[in-house]
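With one protein chain held back, the other chains of the complex are shown just where they sit.
After this line comes subunit A, so read on.
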Amino acid sequence: MGLLSDPNRRRALTNLLTRLNTPICVLCYLAGVAWFMGLAFEPFTLRTYMSENAMGSTMVEERFPAGERALVTAREFGAHKRKSGAMPVDWLVKTMQSRGLEVYTQSFSRRLPFPDENKERYMVRGTNVYGILRAPRAPRTEALVLSAPCSPDNSNNQAVGLLLGLAQYFRSQIYWAKDIIFLVNEHDLIGMQAWLEAYHHTNITGMDWAPLHGRGGSIQAALSLELSSDVVTSLDLVLEGLNGQLPNLDLANLFYTFCQKQDILCTIQEKLQRSDWDSVSGYSQAVQTMALMVLKQASGRPWGDHGLFLRYHIESATIRGINSFRQYKTDTTTVGRLLEGMFRKLNNLLERLHQSYFFYLLPSLSRFVSIGYYMPAFGFLAVILLLRALDLWVQLGALPSVTEDGVGSRALPLQSSSPSLVSILTPVVISHLTGAALYTLPVLSQELAVQHFPVSETEAVVLTAIAIYTAGLALPHNTHRYSSIAKQGWRVLKLVAVLYLAVLLSCTALINFSLGFILALTLVPVAAFVTPHVPKVLSAVVMVLLAPGCTLLYCVFAFQELQEAPVSLIDGWMLFLSVISQGMLDHALYGSLVYPLLALFIYPCWLILWNILFWK
């Protein structure tokens, strides 16, 4: 007889599974964590290389001469900005027209669901200005975008100046095969979202914008520039976009090769390159860089103005100029030459960037880890859930035989050995209703909260969210009253919860590996060990400490630690509150999915496990 159809052998296998379940789970967890930490180890990573044939090597002659003139333009722009208080639309239109571009403006307005305390805005109204440089001989089917945000304070003037200088230089060349759109967006991400939505004729977030009068063709690639000083010591590349989406690795490779050609210092996560990656300190820096990227990707928010392009399958990155105390400085002309070289190479593209990886982690700019290498780390953690589910299934299957064989000390009625569907659904439904309340109530009830409590709207929203989250902890005492299921019904519920969590985390990891991995790190042990029979108080404390909310708190502290700007507990708590409010705003403004995922799916799942802990 076969291995699985022979009852004796099957019983032997299932006994093995039951006996070894916990050790294997522990082993898998440790293997997953070790695999993740080992990803940054230098011999396991691959050197980055240019995959796109059309972009070839850096053989192009950059001749951009006008760095100083760009700085003069930047100072003019700054002066006009100070004078008008907002973006100097007329001056920008006039300057772009004098450089020979087709200039258009777009106005937009948006009322945020609650005031944004970080950027101090609530009712946002602005104008985007963009100029299109038409390709001299090509049909208008493709476009490239160079954008610089217009910040209200005195930053990013040099970015706009360099953008205008490049526009003038590009205008006199004849080798452009794609239109180039020079965009200056106001209110950074909100303006960019308005422009992109109007360009692609979609309206995802309910913003109010004027339609675009001038258009350039389908956008192949976009670069966003942030430059706040006349000289820079290094250029930082920001890749993480909305919902953890990353541009094609070829764009990062292109930036890196041109940085090397122009002899500019380039960084990622603001960490410098080094030559000794296989030493201990090199390894720790690689791990730090990778961990920063994981945290940024998991937050699901766009970390530069480029982050919103990725949703439309436009490869984009942000280049940020950093001026630190270093001897070797790079002037604006060299930065302009780097951008010129990158644009000439992007001009040679015949199709969208697709040859290189879309899913990767970068321990440094010269090394990468592709999805095939990092996914097993998550796979080990997901296997734990499947093993637990198998174990529960075996236990559930073994139960009727136990009651049949058992000498009637506990005369259980036969129908209660298989709990009814309704009794399982009750905790599930109530948990999800709590999740839905966590998702909708904070924003809806901010008016009510402001009336009754002396807090601002933002604080009201955040504190309501925390309140609902904590209130969910009290649920088991309530749900229990409505159910009258047998003591062993918790196994079915746990089976459902574990499988649900496995599916949820796997789907999340496919789209946003970092988010899935971080959630799995804390939720999988909870899901694995929780039963009604473990010591209640200790496990309750552990569960609360490993809950999604606390995971977010740890991530905030870890992020600050990795950025070498550690915060005290109070500051960390304030940061945590602002992170919650930013998450909700990102969801409302740009369609970030982290907040709905956590509120509507992860939190109810955790609540179901909390219910199992307090099963009576």
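Keep this in mind: a contact is a pair of C-beta atoms (placed from the backbone, for glycine too) under 8 Å apart; a residue touches a chain by one contact, two chains touch by 3 or more; residues count from 1.
Methods note: contacts and distances are computed from a predicted model.
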Record-based protein name (UniProt) of the chain missing from this complex, from "Dynein light chain roadblock", "GPI-anchor transamidase", "Cell division control protein" or "Globin domain-containing protein": "GPI-anchor transamidase"
Of A:Thr95, A:Gln269, A:Asn347 or A:Thr551, the one touching the omitted chain in the full complex: A:Asn347
Of A:Cys25, A:Ala135, A:Ala460 or A:Ile602, the one touching the omitted chain in the full complex: A:Ala135
Missing-chain contacts mapped onto subunit A: 53-54, 56-57, 59-61, 135-138, 173-177, 344, 347-348, 350
